[in-house]
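Of the protein chains in this complex, one is absent; all others appear in place.
Take a look at chain A:
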């Protein structure tokens, strides 16, 4: 995996302080949202805890760290656009990040299944997420929880059914 390339704002000290002016703040938050999504996507990091110290929220080069409150504001915004979801209790500070929304994931997965003739056959999660056949797919090595959510949505539409044997999951697409 190549080194993540931060946008220019990341080296811009005011980016780490919540802006007072409404328009500017809006812009700032939307840039942060974008940064978090691309960062999560590139590092294939499905879960972010805002209490953890990470290079994402702290730039040691300019000695700036994003306050926890601001992190929460941004993550809440991400939740609103269905790009994130809080995990566990409200104060856990742990969020699942969806650089594609669950809706989009389910579409990506289902169209792959249809196009590769996998409907009506049983597949294991392991071969879908780690198998050689899906190496060039977007959902390759996707977080299993997120994958499961997308499949559950498909299941709700009657497009697949998830099975479980001894704690290992499989799915049959229809």
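Keep this in mind: contacts are C-beta pairs under 8 Å (C-beta built on N, C-alpha and C of every residue); 3 or more make two chains touch, one makes a residue touch a chain; residues count from 1.
Here, contacts and distances are computed from a predicted model.
Colleague: Suppose you had to identify the omitted chain by its UniProt name; would it be "COMM domain-containing protein 3", "Mitotic spindle assembly checkpoint protein MAD2A", "Charged multivesicular body protein 6" or "Transcription initiation protein spt3"?
Modeller: Per the UniProt record, that chain is "Charged multivesicular body protein 6".
Colleague: Identify the residue among A:23, A:53, A:136 or A:164 that touches the chain left out of the display.
Modeller: A:164
Colleague: Could I get the residues of chain A that touch the absent chain, sorted low to high?
Modeller: Within chain A, the residues that touch the unshown chain are 121-124, 126-127, 145, 148-149, 152, 156, 161-166, 168, 170, 172, 174.
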